[in-house]
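For this view, one protein chain was removed and the others were kept in their places.
Entry: chain A
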Amino acid sequence: MLRIIALRLPQIALTLVLLSLAAWFAIGLMPGDPASLALVSDPRLTAEDAARLRALHGLDQPLIARYLAWAGALLRGELGYSRLYAQPVADVLWPALRSTLVLVGSAVGLAALAGVALGGLAALRPRTAPFVDAVALLGQAIPGFWLGILLIILFAVGLGWLPAGGAPQPGEAGWPFLVLPVATIAFGQMAAYARHAAAALSAELHRPFITSARARGAGEGRILWRHALPNAAVPLLTLLALDAGALVSGALVTETVFARPGMGKLLYDAVMGNDYNLALLALLLVALVTMLATLAADLAQRWLDPRIEER
């Protein structure tokens, strides 16, 4: 365990350094550095003022020198400020991360329950397998943002039961704002879980210990839940952890459709609003969360199934 952690953490750190460097140069190719933005918003500024602003903020330095200065400040724990929100970046990042974790956690949990139920159905009653297959194909092929729009049309525009998006006001209940985004993400995820659960369960159900449990007179439900599922669950749990990590950034589209504040929407708004410091730090944070989730998945798998040898 410790050996794996010691091996993987430097890899994660190296990936983050390379990613931040690549993103820094990509940002260098984007329109709108702070000085030209100031020039656009204030007509009284002259070209000399802009040049003085560039020199003041170090924008006349080469990209690599600016990167080193930025990385040095980051290592000292100075995250800097967000241009878009006019706040310290840390004050913007943490609430967004919390909101996304709530969204993704609920969605993956719901998707896992529904997926295992569907997969169990397909494994126990082979005649329902084509139906489960069709639902899985649909969930895999349906574009998440389109499903979100359809849900908005049905439940917010048509029936008026739930808000079309946004965030609750202080003192307002949060769950109505969570229902549609969670359903949107969960439906897409459920498909993969149903397929995996069906394959794993039907493989387990043909193993000798199931036959022996049947011979001892155990009921079908007990066989499925107590005997087959725990064995089939290990790869599924790994998949859940991986997905949860990937979804912290993958929720970007859903968050945009529902105008729900979160990591994805924050990153998108930062890129669109020329808030490059926030965009870069948000990107590094979601990359870190994703890679830590992958590490956690690997560790959990080894812990749950000691037969997996350490590499």
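Throughout what follows, a residue touches a chain if its C-beta (ideal position, glycine included) is under 8 Å from a C-beta of that chain, and two chains touch if they have at least 3 such contacts; residues count from 1.
Note that in this section contacts and distances are computed from a predicted model.
Enquirer: I want to check something: the complex is missing a chain, and I'd like its UniProt protein name from "ABC transporter", "Glutamyl-tRNA(Gln) amidotransferase subunit A", "NAD synthetase" or "Glucose-6-phosphate 1-dehydrogenase".
Expert: Cross-referencing UniProt, the chain left out corresponds to "NAD synthetase".
Enquirer: Which candidate, A:72, A:143, A:174 or A:221, sits in contact with the chain we can't see?
Expert: Of the candidates A:72, A:143, A:174 or A:221, A:143 is in touch with the missing chain.
Enquirer: Can you tell me which of A:27, A:84, A:135 or A:194 touches the chain that was removed from the display?
Expert: Of the candidates A:27, A:84, A:135 or A:194, A:27 is in touch with the missing chain.
Enquirer: Check each of A:19, A:74, A:90 or A:199 against the chain that is not shown and name the one that touches it.
Expert: A:19
Enquirer: Please output the residues of chain A touching the missing chain, sorted low to high.
Expert: The missing chain touches chain A at positions 15, 18-19, 23, 26-27, 29-31, 137-138, 140-143, 145-147, 149-150, 152-153, 157-158, 164, 246, 248-250, 252-253, 256-257, 264, 267-268, 271-272, 279, 282-283, 286-287, 290-291, 294.
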